[in-house]
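The structure under discussion is supplied below as structure tokens; questions concerning it will follow.
Removed: one protein chain of the complex. Kept in place: all other protein chains.
Letters A, B and C name the chains as they come in the text, with residue numbers starting at 1 for each one.
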Amino acid sequence: MTTNPWVWLAAILTLCIYTYLYKDNPFYKFAEHLFTGLAVGFTIALTWHNAVQPLIIQGIFRAHDWVLLVPLGLGLLFLARFVPKVGYLMLIPIAISLGASSGIGLPRSLEAHIVKQMQGTLLTPAMLQHPFDPYNGLVVGLLVLAGVVCTISYFFFSREHTGALRVSSRIGIWFVMIGFGASFGYTVMARLSLFISRMQFLMTDWIHIIK
Amino acid sequence: MKKNVPLAIVLVLGVLFAVQYFVPSRLSQRLYDTTLEWDIIISIPALAIAVDSLVRHHVVRIRQRRKGWGYSWVYLGAAAVMTAIGFSGGISEGGLFMNLFTFALAPMQSTMFAILAFYMTSAAYRAFRARSPEATVLLLSAFVVMLGLIPVGAALWRGLPGLSEWMMQVPNMASKRGITFGIGLGSAATILKIILGLERSWLGGSE
Amino acid sequence: MTRATGPIALALLLALAGPLGAAPAPPGDARAYDTPDDQGGSITVEWRLSPDDAGTRLAGYEVHRAAGDTGRFQPVGQVPRGNTAYNDGEAADGIDYRYRVAAVDADGAASAPAEAGPARAREQWFKAGKANVLVATALFVAMVLVFLERARRGRLFIRRLAGLDAVEEAVGRATEMGRPILYCLGIGLLDYISTLAALNILGQVARKTAEYGTPLVVPTCEPIVHTVAREVVKESYAAKGRPDLFSDDMVYFVTSDQMGYAAALSGIMARERPATNLFMGYYAAEALVLAESGAATGAIQIAGTDQITQLPFFITACDFTLMGEELYAASAYLSQEPLLVGTIKAQDFGKVLIILLVAVGSLAALAFRSDVFSGWFGIK
Partner (left out) sequence: MKFLIALSKIDRRVVYLLLALAVVVPMIVSFNVRFHVDRSTRDLFEAVDRIPPGGQPLMLVFDYDPQIMPELDPMATAILRHCFARGIRVVGVTTGAQGAALGERAMARAAAEHGKRIGEDYCYFGYKLFLSMIYFGENARRALPVDHYGRPFDSLPMMRGIRNYDDIPLVIDLAGSSILNSWIVYMGARYHVRLGAGVTAVMAPDFYQFLQTGQLAGQLSGMKGAAEYEQLVVERGYAPAKGLASRAMNAISASHLLLIALIVMGNVGYFAARRAKPKNPQGGA
């Protein structure tokens, strides 16, 4: 067993978290509150060192970049929340942030989610050369196209799912389920690797069972 | 009235930045860069509201001696100690702050992450039942992919690893794309509603 | 014998001539032009590879620049072999520059230069490469506006979403059991669309809990989202005439650490035993931690997210899942604002348009054997 107290701390906390799998208990409660508390402290300290120090203290007070007082002032309006009568003022910084990100997001969302995806779905003349290629052939291209169209039809809200829409949305949800099942199965390995590495930590760094 | 000013701000900034995307000029680029920097500064004070909320929540628990109030001390103590060390001792590698991160915070983060291995097992065991055609498709597809990823699968049938990969690349991609189209249209519509002032959840009330 | 020695000797001579000092072959077809879609200050120079590029002898290409007709050529930059372009980011706008590109070998010997220019850097006011996105955006905005106008005039039909009944049922169940409802907004920022949709649904759920007096717990993970969520719940209770039932303790900030938040919620679910868990918004890997901890307590669980990677886990571990667009639609539907239904109609119209365009584009591409269509959708 190791004599490094830090490794002991890490090992004990790891075990405390795992006890939750049996049931909620004082060890877990302790670890959970320690965890969230440390995380909050970590966020505050990092915000101080990575944002307040360089941007506000360095920028405004050392480099005299007075323009930065504007966003600082706007940000301070958040504190209006503590003054009942002017509490609504905190909507102003929220509006600035939200307005800018909405404008930034509109064309980008259409580009990433629509235009680029359309390009990926289109059949291309190159597919004719190897029609039966399992990844780039025409048959697969048609299959993907059908899958995409049926999946879209599942999300069609303007009509009840009856008639042709019933059939296509049904096929669509089958595609969705194949996709979800495959993703689930594929992720198992990654999560297991994480658990194995925790076990490796316990068994090598802490109690030295395996080398 | 109190809500008209924020609504106007959203409208103006929303239109401005949607247009900015198509304008590569110097002024436009500067506007974009400045906004990103300002946004960081603007959001800093919001942390104070969050801290106020968590302190209040736990102080109330301790005052009223609610069940498990002792743990509120653990929470507040850990937050206070970590903050104090971060402010006074610095955050450089090898210091107390980083040691607390590396040997207390990080192991708990990765343990929580790794607990997912258990949850995937219990969720799969409980939910992967052939109750309906859809559920059967879901379970079969997960089954094939899992089998294809381990050596036993390849031993059973040599084509299995290839099939499981094909399922990830072809049908999985097709369904994701279909969902993505919907997300693209839906999010663009929502953004437009925000800019036009029709979507007001962020104002606190729907009025 | 003798006839064969001639060509061999010649070949040997040619092979030796290269390494032994002769300058490398020059690059070909150099041209210089204003870098498109930028803020000015940059000229792009292009050329064809020197014939010597394929070997290992060449080091790279050196680019020289001269201002105006009479300026002297100065080196501006170099790129390793295999490259056919150089971006001169030091060009001043509005000045004519001429360029020379030479291949340089490992010993520093340079080829004869290929000349290009004159070219002039300019600031652009429109990104030509994004014309397709502009068309898509304009089209979409127009569609939404048209359908909003139609919604204003009369009722438009939208089918009932299965998920909505599930939400209402779940609220009712918690009320019957006298146990709290846990509402989780995810780990996203306020400007994520899924977070906004989640806040919208939270407002409706809070109205119901205010009406029935059901306890509501909203632990939050992001400071600004926390601030707004608190106002949303407070106003919902006020709107239902029950401000007395609202307490500051309903909406509280836990931590912005992803897994810390998951750990805390696992604890809350085990201790407060909510009858109903609602997970709406943006989620990453913690999705399954939340959903499985909740499932262990026997709660009814409804999830909604636009994160496709997490949908498989919500689908397996929750009783009902709003997938992607359904989350947005649910939030619009629940708010019962007739105008919002108009945008859903516009989205549906967009879907039909997408299907048509893809079909027509694919057919045309196959019929004319041309990449023009996919090319137009493609963005560099």
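The definition used in the following text is that a contact is a pair of C-beta atoms (placed from the backbone, for glycine too) under 8 Å apart; a residue touches a chain by one contact, two chains touch by 3 or more.
From a predicted model like this one, the values you see are computed outputs, not experimental measurements.
Thinking of the complex as a whole, which visible chains are touched by the chain that is not shown?
A, B, C
Sort through C:28, C:68, C:82 or C:129 and give me the one touching the missing partner chain.
Among C:28, C:68, C:82 or C:129, only C:82 touches the chain that is not shown.
Touching the left-out chain: which of A:68, A:173 or A:188?
A:188
Which chain C residues would touch the chain omitted from the figure, given the whole complex?
56, 59-60, 80-83, 296
Give me the chain B residues in contact with the hidden chain, please.
So the residues of chain B touching the missing chain come out as 117-118, 120-122, 124-126, 128-131, 139, 142-143, 146-147, 149-152, 154-155, 165, 168-169.
List the residues of chain A that touch the chain left out of this view.
Given the touch definition above, chain A has residues 21-22, 186, 188-190, 192-197, 199-200, 203, 209-210 touching the missing chain.
Operating definition for what follows: only the chains that are shown with their structure count from here on.
What topology does the chain touch graph have (line, ring, star, complete, other)?
If you draw each chain as a dot and join those that touch, every dot ends up joined to every other.
I'd like the Å distance between the centres of chain A and chain C, where a centre is the mean of that chain's Cα atoms.
Centre-to-centre distance between chain A and chain C: 13 Å.
Using CA atom averages as chain centres, what separation in Å is found between chain A and chain B?
The separation of the two C-alpha centroids amounts to 4 Å.
Could you tell me the distance, in whole angstrom, between the mean C-alpha positions of chain B and chain C?
15
Tell me, which residues of chain A touch at least two other chains?
Answer for chain A, listing residues that touch two or more other chains: 17, 20, 29, 31-32, 35-36, 39-40, 42-43, 78, 81, 94, 97-98, 101-102, 105-107, 110, 114, 121, 145, 148-149, 152, 155, 176, 179-181, 183-184, 187.
Scan chain C for residues touching two or more other chains and write them down.
130, 133-134, 137, 140, 190, 193, 224, 227-228, 254-257, 259-260, 263, 271, 293, 311, 313, 315-316, 323-325, 329, 344, 347, 350-351, 354
Hey, which residues of chain B end up touching chain C in the complex?
Of all residues in chain B, those touching chain C are 18, 21-26, 28-29, 43, 46-47, 49-51, 53-54, 56-57, 60, 67-68, 105, 108-109, 112-113, 115-116, 119-120, 122-124, 126-128, 138, 176, 179-183, 185-194, 198-199, 201-207.
In the complex of these two chains, what residues of chain C are touching chain A?
Result: residues 130, 132-134, 136-137, 140, 156-159, 161, 190-191, 193, 224, 227-228, 254-257, 259-261, 263-264, 266-267, 270-271, 293, 309, 311-313, 315-316, 323-326, 329, 344-345, 347-348, 350-351, 354-355, 357-359, 361-362, 365-366, 369-371, 373-374, 377-379 of chain C touch chain A.
Name, in rising order, each residue of chain A that touches chain C in their complex.
17, 20, 23-24, 28-29, 31-32, 35-36, 39-40, 42-43, 78, 81, 90, 94, 97-98, 101-102, 105-107, 110-111, 114-116, 118-119, 121-125, 127-128, 141, 145, 148-149, 152-153, 155-161, 176, 179-181, 183-184, 187
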